[in-house]
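Only one protein chain is missing; all other protein chains are in place.
Chain naming follows the written order as A and B, and within any one chain the residues start at number 1.
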Amino acid sequence: MYDGGKIIPGLIIFLLIITYPFYTNIGKPVAEIKPDLKTPEIERLEVKECVEPKAFMRAEHMKLLNEWRDSAVRDGNRVYINSKGKNYQISLQKTCLRCHSNRDKFCKVCHTYAGVKPYCWNCHFAKQEGKG
Amino acid sequence: MLEKALSGSRRYWTWIIILLILIGIGFINYLRQFKLGLGITGMSRDVSWGFYISQFTFLVGVAASAVMLVIPYYLHNYKKFSKIVILGEFLAVASVTMCLLFIFVDMGQPMRILNVILHPTPNSILFWDALVLNGYLFLNIVIGWATLHAEKKGIPPAPWVKPLIYISIPWAISIHTVTAFLYAGLPGRHFWLTAIMAARFLASAFASGPALLLIVALLVRKYTKFDPGREPIQAVGKIVTYAMITNVFFFLLEIFTAFYSNIPGHKHSFEYLFAGYEGYGKLVPLMWLSIILAIISLILLINPGTRKNEKTLVIAALAVFFSLWIDKGFGLVIGGFIPNPFETVTEYWPTLPETFITIGVWAIGFLILTILYKVVISVRESIGNLEAEH
Partner (left out) sequence: MSLDRREFLKLTGLFGLGIGVSGVNLLLRSRVDAREFVTPSGSLIAKRWAMVVDIRKFRTAEDYKRVIDACHSIHNVPDFGNKKDEVKWIWTEEFEHAFPGQQNRYLPEWVIEKPFLLLCNHCDHPPCVRVCPTKATFKRKDGIVMQDPHRCIGCRFCMAACPYGSRSFNWRDPRPFIKKRNPEYPTRQIGVVEKCTFCAERLAQGLEPACVEKSNGAIIFGDLADPNSEVRRVLSNHYTIRRKPELGTQPSVFYIIGGEENA
């Protein structure tokens, strides 16, 4: 059943597929979508800053959230000290969504664009949908 | 060789289509379960494992039983098994596949199945079970395929196959031992907390697996040109006999310990299963059916006259299979949850969707079995034709 003629191109295609996110992302700026930053909480801020610099948040917020999650739930460390030494309570709902209370106009617009559907919202939720 | 499964008689295709329809129905129901959750099954907070896990437990036994052919053939050079040993190995392949599927359909979050590998946890028996089951599946596919390939070419199997076969023997014991440990190590469940659990599992496995094999071998003889031969079937019959006697003996040991010691926790599940507990007794008729079938099978098996007669031997094999299916594929798992840790009772009965999913998984198993056996038989038939031409 040895059939190199099929196996090798098969492997190459497989390789191309698994590395797809890598080479499609090289040098490409994240798309020009405008997640809405106008929420009462952010308006109130003196310095309009996220928990980390904007570029980092854009690229790495999913990883940061995973770290937050493991730190809070698994290690019991529920305070995050950011790169500037500022403290944040680790909470998706009480911290991220307090500032970004407009989840649908913020997280969601990006995710719809990027075609990701974080399953977090099966459990975590924004305040305004807390009715029932 | 797989292409041999693509040509067959009308009967063959009808059977395949029936299986595919059952798989389809099961799959549609699984999609519903995937969306709505395991709430569509009969399981509950109190009986948190049901039909799926009990089928899994039963089928691990069927899978392990392949060694009952491998040991005589490879260790004791019992040549008469040469034709059917591969049937045992492929039965193991189909059974282990069903086991894995039953675990899968039982998961609340199937998308996260890789967590078992991403966060390996050696203190969990389930982790080991996943390892040994996959290993056993791999071993039997490789061994079965390699020996069949060799047979087709008329050469002895490659030298690396032998060590794998020897490994597969303790491995088969391990899959059922580890599966018994899933239950036998839980502190609060008296029914399962018994040192004899693994031994009982093996005894029932070595009865139910060969019984199924015997039935299938006779079907193969009836519907194909391939005849496994009378003597191997008689030998399998003897294996079933001894294993079934041992199994019943082990069961009686459990009864003795529970009732002579008179410790309530040890008696409760037995009472629930065989007599009813505090007015609940949904499984009582089924469990008695299991006992009656076991008695019938023993009478037919122990009596040499009825064991040697293939007609009565099949009846005995069917009785063994269904008796043990009820005992292990139903009573053992459900019984362990009743009464619950508060000594109150929530009963369990599978729902319709749950039953369809279960049938669907069995149908996948039979499909795999059919295809693998078809390949074996086609190879055998073509060798037979070649020999006839010479």
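Operating definition for what follows: contacts are C-beta pairs under 8 Å (C-beta built on N, C-alpha and C of every residue); 3 or more make two chains touch, one makes a residue touch a chain.
The shown structure was predicted, so the numbers you read here are calculated from the model rather than taken from an experiment.
Among B:Val67, B:Leu101, B:Leu137 or B:Leu182, only B:Leu182 touches the chain that is left out of the view.
Screening B:Leu22, B:Met43, B:Leu137 or B:Ile338 against the full complex identifies B:Met43 as the residue touching the chain left out.
Note on the undisplayed chain: of the listed residues B:Asn134, B:Thr344 or B:Ser382, the one touching it is B:Thr344.
Where chain B meets the missing chain, the touching residues are 36-39, 43-46, 48-49, 103, 106-110, 112-113, 115-116, 118-119, 121, 123-127, 130, 142, 145-146, 149, 158, 182-183, 185-189, 264-265, 336-337, 340-344, 346. By the touch criterion stated above, the residues of chain A touching the omitted chain are 1-2, 7, 11, 14-15, 18-19, 22, 52-53, 55-56, 59-60, 67, 69, 71-83, 85, 89-90, 92-94, 119, 122-127, 129-132.
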